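Left out: one protein chain. Kept in place: all the others.
And now, subunit A:
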Amino acid sequence: MDKNQSRRQVASMKQSLFDQGLLDEQFIQLEGLQDDANPNFVEEIVTLHYRDSSRLISSIEQALKERNPMDFNKLDTLMHQFKGSSSSIGAKKVKAECNLFREYCRAGNAEGCVRSFQQLKKEYVALRKKLEAYFQLARQVGPQETACRSK
């Protein structure tokens, strides 16, 4: 694939992530922090997020298995951390699912928590896959596509 074609594909992949409501302005903010010395900052942050959040996902899954009673406080605390990390990379839809989960926690609705967590995981995995594909292509195209800081 020639460079120009790849560049167009990177741009359109990114636009699609925004159009689908998967990413928000925070992702753009992160891109604005890249420069020649730090050309892969966004990918590094996103990678870090997935590493940390996978641990939180496991903890939440474990906590959801405790049924009598379900520890809603613990779940809310874990989800708060997870939401914060998702918010920091601009994961818009995942963040919305987090909010829904926390509402179920606060309502003490165990089934609601379980269901919304299933949905959340779907969104989480889907975004991770798309971002992996995006960064893979962006790396091939080169730093000039994503770095926007002049200094």
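We adopt the following convention: a contact is a pair of C-beta atoms (placed from the backbone, for glycine too) under 8 Å apart; a residue touches a chain by one contact, two chains touch by 3 or more; residues count from 1.
Note that in this section contacts and distances are computed from a predicted model.
Engineer: Out of "Protein ROH1", "Response regulatory domain-containing protein", "Glutathione S-transferase" or "Chromosome transmission fidelity factor 8", which one is the UniProt protein name for the chain not included here?
Structural biologist: "Response regulatory domain-containing protein"
Engineer: Just one of A:28, A:64 or A:126 touches the chain that is missing; which is it?
Structural biologist: Of the candidates A:28, A:64 or A:126, A:28 is in touch with the missing chain.
Engineer: Among A:75, A:89 or A:138, which residue is in contact with the omitted chain in the full complex?
Structural biologist: Here the residue in touch with the unshown chain is A:89.
Engineer: Among the options A:44, A:71, A:103 or A:132, which residue touches the chain absent from this view?
Structural biologist: A:44
Engineer: Even though one chain is hidden, which residues of subunit A still touch it in the full complex?
Structural biologist: 18, 23-30, 32-33, 38, 41, 44-45, 48-49, 52, 80-81, 83-85, 87-90, 149
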